[in-house]
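One structure is given below, encoded as structure tokens.
Removed from the display is one protein chain of the complex; every other protein chain stays in position.
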Amino acid sequence: MAVDTTINAPTERAQSGRFEMPTTIDELRRSGIGDSPLPAIDVNDLKVYYDSEAGIVKAVDSVSFTLQQGERLALVGESGCGKTTLGMALMKLTKPPGYIDGGEILLDGRDLVPLNDEEMRLARLAEIALVTQSAMNALNPVMRIEDQIFDGLIDHGIRDTKENLRNHVYDLLRRVGLRENVGRMYPHELSGGMKQRVAIATGTSMNPKVIVADEPTSALDVVVQRQVMMTLSRVQRDTGAAVILIGHDMGLVAQFADRIGVMYAGKLVDIGTVQQIIEEPKHPYTKLLINSVPDLEEKRERLTGIPGIPPPLVDLPPGCVFAPRCPSVEDVCNELEPRDIDIGDSRHVMCHLFDEDVNMAGRGVG
Amino acid sequence: MFVAVVFVATSFNFFLPRFTGQDPIATRLELLAAEGVTTRAEDYKALIETYNAKFGLDRPLVFQYLTYLSSAVRFDFGASITKYPTRVGELINQAMPWSIGLLVTSTLLAFVVGTLGGAVLAWQHGPKAAFELILPPFFLLAAVPYYLLGLILIWLLAFQAKLLPLGGGYAPTTLPDWSDFGFLFEVFKHSLLPALSIVLASIGFWALGMRSMMITMQGEDYMLQAEAKGLTKTRSFFRYAVRNAVLPQTTALALTLPHVVSGAILVERIFGYPGVGRVLYEAITGFDYFVIQGVVYIIVLAIAFAMLVIDVIYPLLDPRISYSSA
Amino acid sequence: MATTASTEPLAPASNVASDTLNRASGLWGYMKRNPSIIAGFVLLGIIVLFWAFGTLMTAPEDAKDLAFAPPNKRPSLQNPHPCYTSENPRELCFAYDNEERQHLLGTDRLGKDILASFSQGIPQTVMIGLIAGSLGTIVGTLLAFAAGYYGGILDAAIRFIVDTLQTIPGILILIIITIAWREVGGGEMTFIQLALIIAMLAWLGPTRVVRSQVLVMKQRSYVEMARLSGMNGPEVILKEMMPNLMPFIVANFVLAVSSAILASIGLEALGLGDFSSNTLGMMIYHNIWYGSLVNGWWWWWSPPIVVIVILFIGLFMLSRGMDEWANPRLRRRF
Partner (left out) sequence: MANLLELQNVTKVFGGGLFNRSNVTVAVDDVTFAISADRPTITAVAGESGSGKTTLARLLLGVIKPTFGSVTYDGQDVSKMSGSDRRNFRREVQPIFQDPFEVYNPFYKADHLLHVAIEKFGLAGSREERIHLIREALETVGLRPDEMLGRYPHQLSGGQRQRMMVARALLLKPRVILADEPVSMVDASLRATILESIRTLNRDLGISVVYVTHDLTTAYQICDDILVMYKGSVVEQGSVERVIRDPKHPYTRLLVESIPQMRADSGWEEGVDEVLSIDESGETTGCKFADRCPQVMDRCHTEHPTAFQIDDDRVASCYLYDELPTANAAPVAR
């Protein structure tokens, strides 16, 4: 898509506020992802707040992470931890009373936050696409599948013959393992898994650099869930898009992602590769989370959960947000907010246990 | 449903007078004959004999009922009492086109304007401010019966401003000639006020309904998806939001038809419009029972038919409903 | 949203009184956020004040029908008005006569003091609405619970009757019933009887909407839980379902009153009312009958229209506001 590949292109683009858009299916096909040296998405200090009667709700608070081109990152956490809010904010689909209070979302070098409505509209689907939580209802019930995919293409300036458009849609459907005739069908004629795969086909119809997949399988049975995740996996490999998978099922994201980010009460508290997170969890919350997931490995004598409940986002405790539930809590945790600590191997943990400058007696216990 | 409604209405028409213990029709006929109102006394006698013969009033009730049903099916309601020997069917035939013309036009107009207005009002991106000023008064008008609005309009536009005729279907001095353009214009002018009172009073209703539908629709996942797909506002408004919100609105159209008709009856009365409303009113004041029955029957039939049409159109709007399962 | 009440700090559980207080003040706080309810009450309050004013200022006999009185006594009765000369059109004479005898709003063609007519007519019309509305709501709610909760053939039958009757314009059915009724009553009918006639159809709306709510609620697990705990049908309906549906039923009651008044005015305007009463609908009827509009008697036709419009808008706002209160999430359409 980016025809201009000189090094200072990002700034130029940022100034022009607009990418060069393909106008025909042929151009669209040739556009591809390219080989930009920049990260696919680079989020810095992003804040998404809500104004409520009780005060400001910090749904996403100072979240930073980087996603390389073609990388798969999973964001996990309990419900209400802000993972979906974060996903929506990346698409700049935050709805009032929510708003982005600050931070940067650098998509291939271009900051999305300052874009105006029209620029952002053009960036959606073409640059960053969304596969929603409940794709069961994400399709317009009164339109044929192909028409719904055409709509996105046409509104992004694709002007081509009906035949070319249709062939493109057929290719997309085949790529997600659906027959061509699905294009002529209405949503109610499809099963849940098929609808979800249509959503993936729609999301990738303009070869976006980033796909935000928000719990794409939460409403599906396990067998279909695997099918859909495999579809997403294959499409990701084919297009080379980077994927942010938002989920709550540790097992599921472990099967799909390269890296996992753990969110708690609006903060990204732990991020690392799948192996790092699962085999050597650092943050006490991550540890408890991993431990609470039952598996088929061995029958456990006792199932353990995480005691307590997440704090209300309007009234966060001072210091560490996890302190009230943390087994390794110390006095300092209730006073000082932990920093984002880089502990090497591109791992980040937000916990005093790993902060050299903070005196913790229980250091190294984990 | 169509058959059921018509059948129930027909039966109702038949049984109700008989449940009163006496035969109000015969009583009324004799009473009027004695008073000698409007028609000659001998006409009433002839009338009573006709009906006695027709329904066999001395025969068992079931038999009378069957005779009644069969004549209803043939649209034979007998003769008017006050306008004997004019047939009831004839009276209705003359009035029906006026009513249908007025109602269909004004209802559709109100539906389209109200629905679009409500849609825009609920859409957070559109030219909302203008509509926010214009529409709310219509919400209030929706609470006011048509005919009261009609009275106000007569006073304002016909009596004070003298812009439009006070009432009637055409000027009493003209002869109806449907090929004459001047006459057609006159008919149009006469229909404006009654139509306006229906339209003004029902725009708000449709707008309110559409507005709340649109608000519901905007919470739907496909609306979020439309935005995430980077669709233009116009497209997601028309093809996604309005397109879906209009479906329940259409169902509401079918459901409220009876109310539209009820309101229109009085509007016609107030404007002296030569439709079935006036026929009905004249029949009520003259206790012309057979005309009342005929009018009720025809109106119910017309409504049932209109609902049938909406039922047939609906699958075209909503692919989820197919003829086979309907 | 993300922060639900589940995370509220836990207060001492024993503090029941303050909890009730909180709920009450919550209601007031809610009212402030729901301008429709306020507007509805204000408009209805205006009508009540107007009625009270009329009752204070006039005597009941002022509203007596003198239509068959000799013409020269027709207008202001007590004192023949100076305008009664051969030059003056007679109609003007019953217009304003407030110098000697206080006819604040003038008199009508029948010789009634208009304000006095209102002080009688408003309660009569409201009475019709309340009788028909409450009968309709009570019967409708009972039928709705019977149909919705017990289901089966009973439900099928009730649904069929409601669906069919709702297809027929109510006023047509009412016209036929009213005419038949008057025949039985020898041509006479009181406004109370009119209310009863209207009640015959007033249950249709409540039955339909309450039934659909009952059906939804029946699916809720707490209803099943109550049954599994050994509650029988009436107990479940009264103790578990009714308290939750009450706001909804009250909101519908307002709607039912409003439609009953609408129907009564319609019937009366068609000449099927109680001629001895002064209901708002009869005022409209007389206005239409005497052509007060084309005769320019604005002081006669405008007050009833204004009162009716305020009444309907008031009821409309009230029912809308209550609807939102009863059903904040569902946002019912009608």
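Letters are used for the chains, namely A, B and C, taken in the order the chains are written, and counting of residues starts over at 1 for each.
By definition in this document, a residue touches a chain if its C-beta (ideal position, glycine included) is under 8 Å from a C-beta of that chain, and two chains touch if they have at least 3 such contacts.
In this text the structure is predicted, and so the values were computed from the model without any measurement.
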Chains shown that the absent chain touches, full complex: A, C
Which residue of A:T23, A:S292 or A:N359 touches the chain not shown here: A:S292
Per the touch definition above, residue among C:T55, C:S134, C:N244 or C:N295 touching the missing chain: C:N244
Touching residue (missing chain; options A:L90, A:L252 or A:M350): A:L252
Chain not shown, touching residues in chain C: 4-8, 10, 13-14, 16, 220-222, 224-231, 240, 243-244
On chain A, residues whose C-beta touches the chain left out of the figure: 78-79, 177, 191, 194, 221-227, 229-230, 233-234, 248-252, 254-256, 273-275, 278-279, 288-290, 292-296, 299-300, 302-307, 309
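Everything below uses one rule, namely that only the chains that are shown with their structure count from here on.
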Pair with more cross-chain C-beta pairs in contact, given A-B and B-C: B-C
Chain A and chain B, separation of their C-alpha mean positions in angstrom: 55
Chain centre separation in whole Å, for chain C relative to chain B (CA means): 23
Junction residues of chain C - those touching two or more other chains: none
Chain B residues counted as touching two or more neighbouring chains: none
Interfacial residue positions of chain C with respect to chain B in the complex: 160, 163-173, 175-177, 179-181, 183-184, 258, 262, 265-266, 269-272, 284, 287-288, 293-294, 296, 298, 301, 305, 308-309, 312-313, 315-317, 331, 333-334
Residue ranges of chain B touching chain A (in the complex, touch as defined): 220-222, 224-232, 235, 239-240, 243-244, 247, 317-320
Chain B to chain C touching residues, read off their complex: 1, 4-5, 8-9, 12-13, 16-17, 19-22, 24, 27-28, 140, 142-145, 147-148, 151-152, 154-155, 159, 166, 208-209, 212-213, 215-216, 248, 252, 255, 258-259, 261-263, 265-266, 269-270, 280-281, 284-285, 287, 289, 292-293, 295-296, 299-300, 303-304, 307
